[in-house]
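Got a structure for you, written out below as C-alpha cells; questions coming shortly.
The other protein chains are all here in position, but one chain of the complex has been omitted.
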Amino acid sequence: MNDKMTTSGTEEYQTVAGAGAGGVAGGGTPASAAELEQLRAEMVQMRDEAKRMRDEAAQMKAEIAEERTRLHDQLAVLDDRGGQWNDYLEIQGLHVEFDGFVAVKNLDLTVEHGDLRFLIGPNGAGKTTIIDAITGLVPATGSAKFRGEQLLGRKPNDIVKLGVGRTFQTASVVEELSVLENLQLAEGFRKKGRALFRPMGGASQNVEYMMDVCNLTEDAHKPAGILPHGKKQWLEIGMLLVQDAHLLLLDEPVAGMTPAERIATGELLKRCSKNRTVIIVEHDMEFMRQFADSVTVLNQGEILAQGSVEEIQSNDEVVRIYLGGGE
Amino acid sequence: MNMLFPQIVAGLSNGSILLLAALGLSLTFGQMGVINNAHGEFMMAGAYTAYVMSTLIGNKGVALAVALVVGFVVSGLLGLLLDVALLERMRSRPLDTLLVTFGVSLVLQQLARDIFGATPVYAAAPEALTNPVTVFGYSFSAGRLFIFILSIVCVAALYAVLKLTPLGRQIRATSENRDLAEVSGISTRTVDHVTFFLGSGIAGIAGVALSLLNSISFNFGTTFIVQAFLVVVAGGVGQLKGAVIASFVLGLCQSAIELPTSASIGQVAVFLIVVVFLQFRPQGLVAIRSRNLA
C-alpha cells in the first residue's frame, strides 16, 4: 500500500518537473551559446531541486508510514486490552519441597508489567515448579503476589479468576470440541447459574478478535484435535487471551514448532507482553535471544543470574553452568 | 486383652483373605492399568479346580497341593487367553476393560453353572486343616492359619519375582515407561501377557485356598471381588507394599467393627473408611509421584 503510494507520488513529481523544463525550453529562442549554457545550468539546477523535493517527499512519506505503524501498534495494544502499568508479579521467599527434595529454594523474583521474561536453566532447575507453585498446582511456602493479591494457598480455579493464566508443556485443549468452542469455554469462566445452561451461540467479538490475533479464524470450526501441534499451542494461548489474563505463564510454548511457527509465536507473545506480564519457561536459546526482554537463569532452585539477554550471554557463571550442565 | 487378642487374630485372618484376593488384581491393575472384573471368576476357577482335585485324588493333602499348582495354571491360562484375545487391543482404553471383563465374568459364571450345576459344592479339606490348632491357650482355625501363611508366601514369592528376576525387571520397566522399555529391546507385549498370566494365576491360588473356608458355587468370586478392588484402590497403584498394608488394615477395621455390630455394617464401614482415606491420599497409600500432568 505504502509502496504504491510512494511510486505514484514520485511519478507525479517527475511530470511536474518535466513540464517545467519543457516550458523553459519552449519559451526561449535559440540565441547565443552563453544563453544556452545558462539555460542548461538552470535546467540542472531545477532538476536537482526536483530531486531534492522528491527525496523530501519520500522521506515524509516514510515518516508518515512509521508514525502510522506506531499508532497502529498503540491502537492494537489498546485493542488487546490487558492491564495497568502497576500490575506486576512479586515472588518473595518462594519455597517448594517434594518429600525432602527442595525444588525451589527461597526464591525472590519480580516481573514487571510489560516485561517478556524468560526463565531458563538446566533440567530440574525448578522452572516449571515455579509456575506450578504460582498457579496452585503444587503446595509452596513464601509469597507470590500479583496485583497485590496473594496467590499461594488458593485453589487453581480461584487463581485464574485473579487474571493468571498458564499453559502446559503438552498442549492441553479439548480435542473433541472445535477451536471456537474451546475459546468459548475459556471465555465463559465467570459464567454462573442460568448462564451455564444457555445454548452455546456464535462467537463473541472478543473471541473473534483473539482468533484473528492467534491466526485461528480459518480453523474456527475444526475440532481442536486435528490441529497441527503449533496451532494447538496458539489455541491454548488464545484461550488465555480471551480470558483477559494479565499474567501469562507459558511452559515451553515453542517446543516442537517449526521455525516459521516459532517466529509467529514469538511475535504474538511480544505483542501480548506489551500490556501484560509474561513469563516463559524455555529451552530454546535462539528463541530467547530473539524475543526476550529480560532473562532469569535458574539452577537447582535458585536464581543464578538475571538481566537482559546481552548481560546473561556475557555472564561467565551462566556459560559455565550451561557448558557443564549440558543444557 | 482377652477380647482384643482373638479380634486381632480374626482381623489378620480377614486381612490375609483380602490380600490373597487382591494380590493378583493389584499386579494387573498396577502394572498394566487393566481393571479385571473377571478376577473373581478366576478365583472361582481355582476353587472348582480344588473341588475336582479333591474328588479325583484320595489323599486330601496331596489333592490340595496339586490343586494349588493346577489352579494357578488353569486361572493363569484363562487370564492369558483373555489378555491375548481381548485386552491386548484395548490398551488405550483401560476404563473399557472393566466392562469387557465384566462380560467375561458373566460368561464364566454361566459356564460354571452349566458344568457344575447351581448347587454349591465343597472341596474336602485335609484333616490337618479342619481341626483347630491351639497356640498360647487360644484355638485357631487351622484353615485360616494356612491361608495366612499362604498369603505371606505368595507376597514374598511375587516380591522376589518382581525384584530379583530379569522378568520382574522387565515387568517394572514396562509399567514405568512403556515406550522406553520397548525401545530398550523389551517386548512389552510378551511382558504384558506374562504379567496377566501371573496375576490371574495368583487368583487361582487364592480360589483354591479360600475353598477351604467357603462353599464353591458359580458366584464364589463375587463375594470377594468388590472388597479386593477396595484394597487395590486404598493401597495405591503399582506397589505390593500398599496392597499388603491396605489388606491388613481393612481386615482389622472390618473385624473390629463387625464384632459390636454386624457383618453388613462392617462391609459398609470398610467402604466408608476407604472413601474417607482417599480424602487424604487420593492416589492411595503408596503413590508414585509423577511430573506429568496429563
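Lettered A and B in written order, each chain numbered from 1.
In this section, a residue touches a chain if its C-beta (ideal position, glycine included) is under 8 Å from a C-beta of that chain, and two chains touch if they have at least 3 such contacts.
Here is the rule we use: contacts and distances are computed from a predicted model.
> Looking only at the UniProt record of the hidden chain, which name from "Elongation factor P", "Dihydrolipoyl dehydrogenase", "Urea ABC transporter permease" or "EF-P lysine aminoacylase EpmA" is the right one?
"Urea ABC transporter permease"
> Considering the complete complex, which visible chains touch the unshown chain?
A, B
> Considering the whole complex, which of B:8, B:56, B:73 or B:107 touches the chain not shown?
Considering the complete complex, B:107 is the one touching the chain left out.
> Any idea which of A:89, A:160 or A:250 touches the chain not displayed?
From the options A:89, A:160 or A:250, the contact with the absent chain belongs to A:160.
> Among B:8, B:180 or B:275, choose the residue that contacts the chain missing from this document, as touch is defined above.
Among B:8, B:180 or B:275, only B:275 touches the chain that is not shown.
> Residue by residue, what part of chain A touches the chain that was omitted?
135, 155-157, 160-161, 165-166, 168, 172-177, 181, 184-186, 188-191, 195-200, 221, 239, 243
> For chain B, which residues reach the chain that was dropped from this view?
29, 33, 35, 86, 89-90, 93-96, 98-100, 102-107, 109-110, 113-114, 222, 226-227, 229-230, 232-233, 262-265, 267-268, 270-271, 274-276, 278-279, 282, 293-294
The rule is short, and it goes like this: only the chains that are shown with their structure count from here on.
> How many angstrom lie between the centres of chain A and chain B, each centre taken as the mean Cα position?
57
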